[in-house]
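Here the complex is missing a single protein chain, while all its other protein chains stay put.
Letters A, B and C name the chains as they come in the text, with residue numbers starting at 1 for each one.
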Amino acid sequence: MQQKMLTGKDVAEHNNKDSCWIILHGKAYDVTEFLSKHPGGPTAIFKYAGKDATEGFEPIHPPEILDEHLDRSKHLGKVDMSTVTAEEKPFDPEEESRQQRIASKPSLAQCFNLHDFESVAKQVMKKIAWGYYSSGADDEITLRENHSAYHKIWFRPRVLVDVEEVNSSTSMLGSKCSVPFYVTATALGKLGDPEGEVVLTRAAGRHGVIQMIPTLSSCSFDEIVDAKKGDQVQWLQLYVNKDREITKRIVQHAEGRGCKGLFITVDAPQLGRREKDIRTKFNGAASDVQKNNPDTINRSQGVARAISGFIDPSLSWKDIPYFKSITKMPIVLKGVQRVEDVLKAIEYGIPAVVLSNHGGRQLDTAPSAIEILAEVMPELRRRNLHDRIEVYIDGGVRRATDIIKALCLGAKGVGIGRPFLYAMSAYGEQGVVHAMQLLKDEFEMGMRLVGAKSVDELGPELVDARGLGAHTVPTPVDSLSSDVYDRLVLPPFAVKAKL
Amino acid sequence: MQQKMLTGKDVAEHNNKDSCWIILHGKAYDVTEFLSKHPGGPTAIFKYAGKDATEGFEPIHPPEILDEHLDRSKHLGKVDMSTVTAEEKPFDPEEESRQQRIASKPSLAQCFNLHDFESVAKQVMKKIAWGYYSSGADDEITLRENHSAYHKIWFRPRVLVDVEEVNSSTSMLGSKCSVPFYVTATALGKLGDPEGEVVLTRAAGRHGVIQMIPTLSSCSFDEIVDAKKGDQVQWLQLYVNKDREITKRIVQHAEGRGCKGLFITVDAPQLGRREKDIRTKFNGAASDVQKNNPDTINRSQGVARAISGFIDPSLSWKDIPYFKSITKMPIVLKGVQRVEDVLKAIEYGIPAVVLSNHGGRQLDTAPSAIEILAEVMPELRRRNLHDRIEVYIDGGVRRATDIIKALCLGAKGVGIGRPFLYAMSAYGEQGVVHAMQLLKDEFEMGMRLVGAKSVDELGPELVDARGLGAHTVPTPVDSLSSDVYDRLVLPPFAVKAKL
Amino acid sequence: MQQKMLTGKDVAEHNNKDSCWIILHGKAYDVTEFLSKHPGGPTAIFKYAGKDATEGFEPIHPPEILDEHLDRSKHLGKVDMSTVTAEEKPFDPEEESRQQRIASKPSLAQCFNLHDFESVAKQVMKKIAWGYYSSGADDEITLRENHSAYHKIWFRPRVLVDVEEVNSSTSMLGSKCSVPFYVTATALGKLGDPEGEVVLTRAAGRHGVIQMIPTLSSCSFDEIVDAKKGDQVQWLQLYVNKDREITKRIVQHAEGRGCKGLFITVDAPQLGRREKDIRTKFNGAASDVQKNNPDTINRSQGVARAISGFIDPSLSWKDIPYFKSITKMPIVLKGVQRVEDVLKAIEYGIPAVVLSNHGGRQLDTAPSAIEILAEVMPELRRRNLHDRIEVYIDGGVRRATDIIKALCLGAKGVGIGRPFLYAMSAYGEQGVVHAMQLLKDEFEMGMRLVGAKSVDELGPELVDARGLGAHTVPTPVDSLSSDVYDRLVLPPFAVKAKL
Partner (left out) sequence: MQQKMLTGKDVAEHNNKDSCWIILHGKAYDVTEFLSKHPGGPTAIFKYAGKDATEGFEPIHPPEILDEHLDRSKHLGKVDMSTVTAEEKPFDPEEESRQQRIASKPSLAQCFNLHDFESVAKQVMKKIAWGYYSSGADDEITLRENHSAYHKIWFRPRVLVDVEEVNSSTSMLGSKCSVPFYVTATALGKLGDPEGEVVLTRAAGRHGVIQMIPTLSSCSFDEIVDAKKGDQVQWLQLYVNKDREITKRIVQHAEGRGCKGLFITVDAPQLGRREKDIRTKFNGAASDVQKNNPDTINRSQGVARAISGFIDPSLSWKDIPYFKSITKMPIVLKGVQRVEDVLKAIEYGIPAVVLSNHGGRQLDTAPSAIEILAEVMPELRRRNLHDRIEVYIDGGVRRATDIIKALCLGAKGVGIGRPFLYAMSAYGEQGVVHAMQLLKDEFEMGMRLVGAKSVDELGPELVDARGLGAHTVPTPVDSLSSDVYDRLVLPPFAVKAKL
């Protein structure tokens, strides 16, 4: 059926709650009824009522999502974009100075470690994108603990071992890979790079690194799979939908396209509240009465409750057999946080778990995965169950020495998320390739210096992890006493040179 | 008896120690004899000798206090206020900039957690009010430890639990309430809001939260009770007066007006010395000789000794039976700080205690209530006494995760004081309503993420509290070594952009 | 014998190493031979060769010292001071700004605790005096640990104890005193106040506090004893001289004048090197070749070796019987630092020890006295020796709660040094009186809040001292990770007010 081309004016008339149209990629859609069902809340759409919403839509959603979630009858057809008045963007000094920072950013060759990418990304990303990627739950204590926990573990290196040849390769869920880390699933890749998650796919392919594809990707699942090369390995991360049919469709499609593992997220019955992210989004300009009315404040719970429309908070152990019935992929629980639940997973015949606190984005003061690992593995060994399950961890890894510590303590592999997003956001695919290379170089060096030629030579005797259980909070400092203390000084240089 | 209207001039003549009159709310009073008995010291009144003292009086005292403490014969009758010369206030730059801060304060919608209210309140409150609310004893180490102790406790969350429906309600002293926190008693509410404690009453009513009414309220007790709605629950906090008849009258009046619990403060035989508060009040302008004479310095002990006129420092265990004899309300000891005293309370038939260090305002380096709780509950369980007494705690709670930790460790409920005062001081009733809503949202989220559907599912197996007993004071840093250390840097941006 | 008055010119001629005369208090002395014997090194004297040295001499030495150490034949008689040309002092901007600080210093009434005096003193004292008083050994780690160790101890307060009447008095070495602290010996009082140590004597007298008189006082011993009132108690601190006859004379004179205790310093076989002090004294103006010649640099060892001329580094246990033979005063060892030496002291029949690290001025990373105390007392109790010896401690006491903690752990009393020097340096005698009063008020409050009516009710069950043994040095922070972390922020105020 041939449809008449719509004009900007046609759309502009439908700019209210009774009839709300928007334009996306040159096509118009009637979202009047959908407004109240939008997981991100109605406001996010309604501000584009009668207008072109493409720019706001694109980094958040894969393109096929409209086909999946909006009835065909609401697809109104093409719009003659020449008739659509472009929004005039107000001058934004923050954006201008960001552009200057982009122009003067360090070269890729000046990035020597994963922190460096994060530092560049922080300065060249849009605030809203940085806010989404970098934020954690509540006071972000777990977010930071994830990395600092590694500094509680110290090495006990062996010397005089022949380490001329070091082999970094290993296997995960039966697939070979060149190094014991994988790209873990993170949402909304297009916030960092216009091409989105496929950038990570390509870099992973170049390095022989496994990638976990996120449910909430901004590229479509198929785009991401299409981007892989040869026998490159991919896994699927899954948020379980209340509608099990949707879930079944996703899982079976992934299996059909060759995914080698199904990672079910179990630590997010409700998506965490990340205040840094919320504060970034807050539009400070508006100042109406409602802003001070507690009943009308658009509380975080709105988003959280809405989103629970597609993440099922009732997911429980009783659902495991169902997943086994719909796929032959190995089922992995992602987000396990205590030894009791690892034991339960073994009972349920689960072949692998990821110890994870979701990058510090869910429950604040949940412990780091590396700490949980140090509790889990000795218990498994005690019960002679350590060969019954593969244990992965993620969160806070920034150095290859972190990976080596995890492997010494019994992890099969380590997931890395944000660092690759930051490398991508700062330098695109080349950034990710370089980040992975740095990590590989560090890994080889670390293996040599700790005295191991291959990953199976890494064991608990090479680390001192006694510090892991300690959650030290220093006694509050007595301000008066420390303020009055006259600090020692180093020898002063003469104010005037002795010429 | 019809009294002649007094003039400003009549009052102004009585401006000395031999005859001291003041005006309050349009009436004159002879306070000559009362000067020396004033718990806050004579100076606080005498500076108004012969003048209108209403503005200084109001935030500190409930209106009926004159009737209770000043003999009828000293009530001199109405004053023709048109004849009273208004004090000319000197220009105060600090007050002017405070008014500017009030005009530019963040909207309520920008407050995402309890810290945010404190931050706004600090900037919009009068210094003297902020000083009174925020101060703690000595070096304020306990004040800060109260919150930071919660960071010594980490979660051990359960996953794959069906948490679609979360029930936050519980009961305290037999009364139902919507959440396991209550508004604890804090003095001088009118310093924060001209309406005083009734603001808290109304907000608590809207949320189904229990309120504890303070002895030192700036609204009268009856005003606070009158402000409650329906079956809203209130408790009475009591400073025991040396004159037991006064105490008896207060207690029985409260019981008559429906209070459901009597919380006797036991941690304040003498009111703590809060130097931040004292320093704020210090009038730097005066510079007479006496300021340097140790004998005439108005030492804190003056206030402390004076106030001991109405707080009885001799209160002891032997007085418990007396309280039982004058009321049927459950008697709760507020301020217990060691397991031995909890055991003693059980012996004395006390149904509940509040573990508390009085918000860090009494004895510095007294431990946090949450630490005491972690010592008390295992001992009670060991002796099979844990069902014989309800244990509450207060101090330092800022996040719902703090509340969940307390409940996991065995608390029946948690008192919150300052945060609601700050919400009130910054945004009035709406602020308190919003603060409570934020806490409720956080609580529901926290319950889901820790894997519990109702408060009775919270237990010690969900937390790792091994860190609680540790009072870590780092070894003083070696300044020279740390000053000379050349800190690593992140990659530098070019000074000039590569255009 | 009538001596002819000398003139300035007469003296000025003797300005070289072959004949070196100086003027002190209007009299001339021949110090040619004495130069090399001066404990403080020859330079300190020689810079006054041929001139008036009174100003440099006075704060360091008691007036009678010349009589004791310089042969009568070297006393050259009076000088007609009108003939002596006054040194013209160069304009000193630092001194001018110090005078301004003195003029604007806070009133005594603004000092609310011992830290406050230190803060004022630091700003109003001459740099060289502040450097001498405030400095510690090496990196001053022990200096600071001395106070911060108290924050490793937390209270376990008792409630519902009748504390209406609190009795702070106690006895030390058999003498009654109003509070369980004493003024410990500190050198060179005139650096802080022109009157010197007698200021402390008077203040101590007003408060019923015991004073320990230092060997290195700048007032003479007799001046200090003369300043006491009534039955005021004084002790003598003793540096043992190589020449035992000098020591004997000092000890027996002190006993004769009523001293009630002999405190022999045992932690200073060599006086510690305090770099802050040395750096302060360093005269930056000079810039000769010798400053860079390691052989001619006036190394600390010079002073240290010189001073060992009058402090005997060979002092050992074998000398104890000698001291017993020359005095009936109780002999106390000041500076004991390990339990083994306390046990040895008991064997030697010593009735008391002071656990002390000499205010952090001798061996750096020697532990705090309070930590040693917590090791000593349980061992003494285990051996049933706790009644055989009185144990005192000093160092780092700033709050009455510190004193209470020490008494709970078994100390008989607590010495306080620097804080009273600072109070004296900032406000003279009134400062010291006020400092003591503050401490007394704090003490009474602390007793009430911990639940004790008298010092004998203080015991180990009132404190949690488990943290004392821990010497925590945090793992060095990973600068990159912490620099890149984007700290959470509080709600921002609008830049422009909403007017």
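In this text, a residue touches a chain if its C-beta (ideal position, glycine included) is under 8 Å from a C-beta of that chain, and two chains touch if they have at least 3 such contacts.
Because the structure is predicted, anything quoted here is derived from the model rather than measured.
Set against the missing chain, the residues C:A129, C:L238 or C:L333 yield one that touches it, C:L333. Among A:V11, A:I311 or A:V473, only A:V473 touches the chain left out of the display.
Along chain B, the points of touch with the absent chain fall at residues 113, 115-116, 118-119, 122, 130, 134, 139-140, 144, 147-148, 151-152, 275-276, 279, 284, 287, 398, 472, 474-475, 478, 480-481, 483-486, 488-489, 491-492, 494, 498. Residues 100-101, 103-106, 110-112, 115-116, 119-120, 123, 138-139, 141, 266-267, 269-270, 272-273, 275, 278-279, 282, 284, 287, 290-294, 297-301, 304, 308, 312-317, 319, 333, 335-338, 340-341, 344, 362-367, 469-476, 478-481, 487-490 of chain C touch the missing chain (whole complex, contact as defined above).
Those residues of chain A that touch the chain absent from the view are 107-110, 112-113, 139-141, 143-145, 148-164, 399, 401, 427, 430, 433-434, 437-438, 441-442, 444-446, 448-450, 464, 466-467, 470-474, 479-480, 483-484, 490-499.
Just so it is clear, only the chains that are shown with their structure count from here on.
Taking each chain's centre as the mean of its C-alpha atoms, chain A lies 59 Å from chain C. A straight line joining the Cα centres of chain A and chain B is 42 Å long.
Across the assembly, chain A contributes 115-116, 119, 139, 275, 279, 284, 287, 472, 474-475, 478, 480-481, 488-489 as residues in contact with two or more other chains.
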